[in-house]
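Below you'll find the structure, written out as C-alpha cells, and then a few comments.
Heads up, one of the protein chains got dropped from this complex, but the rest are sitting where they should.
On to chain A.
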C-alpha cells in the first residue's frame, strides 16, 4: 500500500504539486491521469525518491520512505523516457541491472514475449524508440516486486506489443500486485484501470472508479469525460 500525505513540490517558482493526499490500495490497477504538466511524473518520482519534495511524507506499506532509496527494492519502475547508456548491448544492460539489484529475475520469458531475441547483442543506441521501450518493459517486469509503477508504458509500442503489455499487466494484477500507471491513451486506461485519480493544477481533482467519473460528468466514454473536466477548468 502506498500512502501520500500532503505532498508539495515546486521547481523554482513553478508549483507542480500543491498538497496531494492519496491512498493507493493494496491490490489492483490504479491510473493517474491529468493534462500535460499536471504533476503526474513528479508524483511518481516523489514516490520513488528521485524527486525530493518540499513538504509531505510518503509511506509504503506503513513505512516512511527513507532517503537512502533502499526501499526501491520492492518497486519495479518503468521510466517515461527509455534512456539507456548507448554504448551497452541489450544483454549487457539486462545483466547489469540484475547484478545491481541483486534479486531474482526472469527475463527470458519477457524477451520471447516482446520478440527481442534478435536485438540482444545490438547496442542500445542503434535501437528504435519502440524497441527501446520494449527493453524498458523487460527491465521493469523481470523482477517480481509487489509494487509496479509504469510511467506512460505505451509510448512507441506497436499494436502487437501493446496487446502483450495489456496481457502482462493483467497477469501481474492476478498475482495480487499494486500497479500504478500513467497514460494519455484513454482507451488503454479504460481497459485496465480499477480506479483512477485525476490530477489538476497540482491537486487531486477526482478519485474513484471510471463509472463514477462518467456519472459525475454525464459523459459516456472516458475521453469525453476527461475533456469535459479540462474544459470546465479552462486548463
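In the analysis below, a contact is a pair of C-beta atoms (placed from the backbone, for glycine too) under 8 Å apart; a residue touches a chain by one contact, two chains touch by 3 or more; residues count from 1.
Everything below uses one rule, namely that contacts and distances are computed from a predicted model.
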**Item:** Name per UniProt, for the chain absent here [options: "Amino acid adenylation domain-containing protein", "ABC transporter permease", "Alpha-ketoacid dehydrogenase subunit beta" or "ChrR-like anti-ECFsigma factor"]
**Value:** "ABC transporter permease"
**Message:** Which candidate, A:19, A:86 or A:208, sits in contact with the chain we can't see?
**Reply:** A:86
**Prompt:** From the list A:1, A:50 or A:192, which touches the chain that is not on show?
**Reply:** A:50
**Fill in**
Out of A:71, A:119 or A:141, only one touches the absent chain, namely A:71
**Request:** Please give every residue of chain A in contact with the chain that is not shown.
**Result:** 11, 45, 48, 50-52, 67-73, 77, 79, 83-88, 96-97, 99-101
